[in-house]
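Note that this complex is displayed minus one protein chain, with the remaining chains in position.
On to subunit A.
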Amino acid sequence: MITLKGLHKTFNAKSGVVKAVDDVNIEIEKGEIFGIIGYSGAGKSTLIRMLNLLERPTDGTVSIDGMDLSRLKGKELRKARQEISMVFQHFNLLWSRTVKENIAFPLEIAGVSSTERKKRVDELVKLVGLEGRENAYPSQLSGGQKQRVGIARALANNPKVLLCDEATSALDPKTTDSILDLLVDINKQLGLTIVLITHEMHVIRKICHRVAVMENGRIVEQGHVLEVFQNPKEDITRDFVNQLADPGDIHKTLDHLAEEYPEGKVVNLTFVQESAEKPLISDVLRKFAVDINILQGKISQTQEGAYGKLSVLLQGEEKDIQEAIAYMESHHVGVEVIQNA
C-alpha cells in the first residue's frame, strides 16, 4: 500500500545541515496500523509529512497504492492529497467554523455539492460520536472532542490512508485511550490504513500491528509489535519497551529486593501470546524445588495478542533455580535476572 524507498530529507538550517530523515525504507500493508516511535527530534514528523508531500523528499520515493507521489505537482498533487488525510497533534481546526463547518471543509475543497455535504457531515458526526455538538465552535470543545472533529474531517473524503502526527500527545491518558479506540474502530470498519507517529509506547502497544523505531533520522528496528516487545534488539527499543512495563521506579524497587533476598533471585519474565495464557508458574512449582514470590505483574492487550510482564523472586538451591529458568526459557518466556547490586 505504502512503499518508502531510500527516503532522505536534509534541511539547510542556520546551524548547519540537518539530516532529519536518513535512508528510510518501509513497506506498509493495506489495512494495517503502522506505528513509528522515537524521541523528540528523531525526524518522525518530517517523515510522516513526506507521505503527503507537505515536505518534499531530498531523495528517494514515496509511493501510495502504486502511485509515485513524489513526482506529482500542482493539481494532481492536491487531488492525491484528498486520499491521504492527516490528523494533527494540535488539531488544527478552523476556530471560525463550527464542528459541522470544519468537517465540511475538505468536502468543499473536493467540490462536493451542498446537499451531499450535509449528508456526509451528519454521517461523520455520528461516526466519531459528536451528536449534539455539531454547532459548537472548537473553543467550546474539550481536547478529545476537538480531535474527534479532526478525525471526522480527515475521513470526510473517504481516504485510503490516515496519517496521525502525535494525534494523542496533547490529550490526557483517558482521552488518549478513547481516541485510540476510535482509531481502531475506524481501521476495522473502513479497512483504512493508518500510519501514526508517537513518542509513547502505550500508543504502539494499544493499537499498532507493526512498529518502526526511529532514532536520528534512521529506522533502527522494525517488526510486529509483539516480536519487538518480546525481543527488542536496540537499546532505544528496550528503553521504550521498559517505559511500558515500568510505571516509573519499579526497577529501583527490584534492585532493592535483590539486595534484601541475597539467597534468592529476582527475575523479570516476559510472556507473549500463548505463553501468557499457560499455567507456567504452577508448572514450575510442581516440577522444581523452588519457591516463587510474585512481586509485581501486568498483562496488556496489543492488537496481536496478550503481552505480560511478571517480576518474581525465586528461592531455593542455585541448581534448582537455574533449571527452573531454563525450563521457562524453553517455553518462550523471556527471562531477565536482576543482578544483586
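Please note the rule applied: contacts are C-beta pairs under 8 Å (C-beta built on N, C-alpha and C of every residue); 3 or more make two chains touch, one makes a residue touch a chain; residues count from 1.
Heads up, the rule we're going with is that contacts and distances are computed from a predicted model.
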Looking at what's absent rather than what's present, what does UniProt name the missing chain, "histidine kinase", "Sarcosine oxidase subunit delta", "ABC transporter permease" or "NAD(P)H-dependent oxidoreductase subunit E"? "ABC transporter permease"
Return the single residue from A:30, A:56, A:79 or A:319 that touches the missing chain. A:79
Missing-chain contact among A:11, A:105 or A:261 belongs to A:105
Given A:37, A:50 or A:93, the correct residue touching the omitted chain is A:93
Residues belonging to subunit A that touch the chain removed from view: 52, 54, 75, 78-82, 84-86, 88, 90, 92-97, 105-106, 108-110, 137-139, 153, 157
